[in-house]
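Missing here is one protein chain; the remaining ones are kept as they sit in the complex.
Take a look at chain A:
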Amino acid sequence: MRSNKVGWWLLAPTLAILGIFGILPFIYVLYLAFHQWNPFGANPEQVFNGANNFRRLVFDKEFLLAIWVTLKFGVFAVASEIVIGYFLAQLFMREFPGKGFFRTIHTLPLIVAPIVVGSIWRLMTTPSVGIIPFYANELFGIDINIGRDAGTAFLFTVIMDIWHWTPLVTLTLLAALLSLPKDPFEQAQIDGASRSQIFWHITLPMIRPAILATVFIRLMDALRTVDEVWMLTGGGPGAATRYLGLHIWKVVFPKTDYGYGAAISVIVLYLTLVMCWMLYVGLVAPRNKGN
């Protein structure tokens, strides 16, 4: 029988940090979710109110709208990033002139802070100032105004997210593609498999864990996005781009309704976990043979 004591001692610092900075704040948020607490309100005390915060949020139209637009944003952004990222990773698998330069340029958005990304896109899309509305009007006669048109504002938040985060997907998928063994591909080519057959039956199953990990990371990020969207649209026009993170911010800071904000945060965590769990079950979980 092996002794695990040394292993536990080596893990102890990490577990302590995780406990202090991860688990304890979560327990505190969970505690607050069952309390009414507005420190700047008439009663600044924390008052236990059972499930009333959750009872309130299932009828909160703004919150339900925020869930809907966030899910739409997450699905459109992450799906586009995976598809574009895969094609770019395939491109980087080949040799072409200026490959190193293009790879560096392509990775640059990744190192820009989200708040700066939001500012850049704000400058580019502001009517009468930005380059995008100007050329859209000059070349195609299209009037782009993200402050007025809800659909356009949503579209530009998705495009901004794709621009910012596709390099991460590309790098992850490129690493997965480079680590694949060559034998199955050579074998398939000898057997006369077409490119689409090779993709669906060899490449995709072999890089599925990498795709899944990337989708998890991106989906979790997309569901909690705040700063970029705050800079670009401020959640508007109306509440068209008020994603969950932004909605929580508006509830917690301007309204100082900490208990209700904590309840929304817990539900957002729940939604994120459910979506990741469903993806895991759908793509990689071992199946029951009898079913």
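Please note the rule applied: a residue touches a chain if its C-beta (ideal position, glycine included) is under 8 Å from a C-beta of that chain, and two chains touch if they have at least 3 such contacts; residues count from 1.
Throughout what follows, contacts and distances are computed from a predicted model.
Novice: Select, from "Glycosyltransferase RgtA/B/C/D-like domain-containing protein", "Putative small integral membrane protein", "Cytochrome c-type biogenesis protein" or "Spermidine/putrescine-binding protein", the UniProt-recorded name of the complex's unshown chain.
Specialist: Per the UniProt record, that chain is "Putative small integral membrane protein".
Novice: Looking at A:Ile20, A:Val58, A:Ala79 or A:Leu110, which makes contact with the chain not pictured?
Specialist: Checking each option in A:Ile20, A:Val58, A:Ala79 or A:Leu110, the one touching the absent chain turns out to be A:Val58.
Novice: Go through chain A and note every residue touching the omitted chain.
Specialist: 1-2, 51, 54-55, 58-59, 267, 270, 273-274, 277, 281, 285-291
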